[in-house]
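Note that one protein chain of the assembly has been removed; the remaining protein chains are unaltered in position.
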Amino acid sequence: MPASEQRPQEDPKRLAEFEARIARGESIEPKDWMPERYRKQLVRMMSQHAHSEVVGMLPEGNWITRAPNLRRKMALLAKVQDEAGHGLYIYCGTETLGVDRQELVQQLLDGTAKYSSIFNYPTLTWADMGAIGWLVDGAAIVNQTMLAKASYGPYARAMVRICKEENFHKRQGFEIMTTLASGTPEQKAMAQDALDRWWWPSLMMFGPSDKDSPNSAELLKWRVKQKSNDELRQRFVNLTVAQAKAIGLEIPDPDLQYNEETEDWEFGPIDWDEFWRVVKGDGPCNRERLAARRQAHDEGAWVREAASAYAAKRADERAPSAA
Amino acid sequence: MTSPVTGTPDVLFEYLLRLGDDRLVLGHRLSEWCGHAPILEEDIALANIALDLVGQGTMLLKAAGAAEGSNRSEDALAYFRDAVDYRNALICELPKGDFGVTIVRQFLFSVFSVLLWERLTSSANEQLAGIAAKALKECRYHVRHAGEWVIMLGDGTEESHRRVQAALDDLWRFTGELFLTDDIDRAAAKQGVGVDPSELQEAWRAQVEDVVRRATLSVPADVYMQRGGREGRHTEHLGHMLAEMQIVARSHPGAAW
Partner (left out) sequence: MANDSRGNGASGDSQWPLWEVFTQPPNGAPHEHAGSVHAVDAEHALQNARDVYARRNEAVSIWVVPSSVITASTPEDMGPFFDPANDKPYRHPQFYKVPRGIRM
């Protein structure tokens, strides 16, 4: 490990050079010198993102076997498969920073790593599939479009790949909602109910107001993020309110009001108590999500071990005289 | 209604239904793994195979509905038929079990599928020949993937060897049904549309035995082969599977999704 990473104080000259590179809009690559703090922030941010993709497979995976027609069944299966792929891209990106995926997965299963708390909410009806694609993927896209210009090369590149795929998810979700909203009275009620339940948690996806977010300042300075949480949240609201109106669904916010001057849809207060409660582990599905991941991991151990054992045997055969 | 032996629409409908139901049911079982596979790479791989199979099933059911001439769409066939009207082979509807069961079942079925599709690329029914050409490419990949895993697990650890041998032993009695021939098969073959599945058995056996050997496993002893799927006499598993699969569609009859 290079000496610079062991010193608690970063070399001021290298730090200045690093920050100048950031200011010039240069891409930081895995072998480049970087402050230990930058590396740590990125490992945290990227691994959280990867965990979110993986846990995110569960609420939607819940409905694959009940999708009401074959086209929707295949689309949902493809979407969940994409999410696994996204998790994989980002885990691989995180590994470029010198950490093993296994270590990261262990942190998730231990409960010491975080993931987006939106996935701690239950999916109760088929309409939730529409709401998730439209709102949750919609919010993720607003965030990820910004991250596609992140200063860390592997993260930015993973984001570009992901954004391409996620646009298709959002359109699918919105199409489901549109179909339901113009369907039978039961279907319309189903869609409105899903919107009622997923709206506020989607707004919470952007995180607390930056003044209450301890990591924001550093991430903005190092151009990992380029916009504040509040800015991104407002952008999402503006986009989405128009879409809801277009299909005849009502946003569950009595304080929602259009500001002619700023051209923003101003919204009511977010229940931050709920946000922190869910983040801290008391959301509706926190335990179930972790339990499901632990179960998959534990039940799959014999498979992973077998593959490793098989490979070891073949390696032994190829080099029987090696130590 | 024309007799099953000579009436073309009847024969075609039944024949396509069997092909379609096999793949839809098996694809559905595979889709149950999404989010629960032993490793992320396998969540993706199994979902891929599931998608291919559900896709093939969809095209086949669509063609079946058209052949029937009653305007039943692929969705109507998939979501509004009871278990007794399903025509899949029993092996497809069995629960997914552990990863070993899934991968052995996938291997056994995929070897059969490739042999079948190879022949059906020359079907007199152009639509079926077209479906066969695409499905063949996909299923060759399924054989590679599943076969690789059978070998890795068979020749992996003691535990994996034991589990995969148990899976093979349990599934063996469902393999015979794939090669049974009845009037529908004979009629379809006579019309140049379909293939007599019994003709595929020898090649299937040879390929399966080869992989089983390389996996350091043993081919199970001959046993009475379970059957009934082609006549709608299924295991108890199919009813539960369809109850889950069909619930939303059936709760809103006539609705569009």
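Annotations for the structure displayed:
The chains carry the letters A and B, assigned in the order they are written, with residues numbered from 1 in each.
The rule is simple: a residue touches a chain if its C-beta (ideal position, glycine included) is under 8 Å from a C-beta of that chain, and two chains touch if they have at least 3 such contacts.
Here the structure is a predicted model, which means the values were calculated and not measured.
Touch with the chain omitted from the figure is made, among B:Gly156, B:Gly194 or B:Gly229, by B:Gly156. Here the missing chain is touched by one residue of A:Pro35, A:Gly56 or A:Gly85, and it is A:Gly85.
Where chain A meets the omitted chain, the residues involved are 29, 31-33, 81, 85, 88-89, 92-93, 95, 100-102, 158, 161, 301, 304-305, 307-316, 319, 322-323. Contact between chain B and the absent chain runs through residues 39, 41, 44-45, 48, 144-145, 148, 152, 155-159.
We take it that only the chains that are shown with their structure count from here on.
Centroids built from CA atoms put chain B at 36 Å from chain A.
In the complex of the two chains, the chain B residues touching chain A come out as 24, 28, 31-32, 34-44, 47-48, 50-51, 54-55, 57-58, 61, 74-75, 78-79, 98-100, 151-153, 155-157, 159-160, 163, 244-245, 247-249, 252, 254-257. Chain contact summary for the complex, chain A toward chain B: residues 54, 57-58, 61, 64-74, 77-78, 80-81, 84-85, 87-88, 91, 126, 176, 179-180, 183-184, 186-187, 292, 295-297, 299-307, 309-310, 313.
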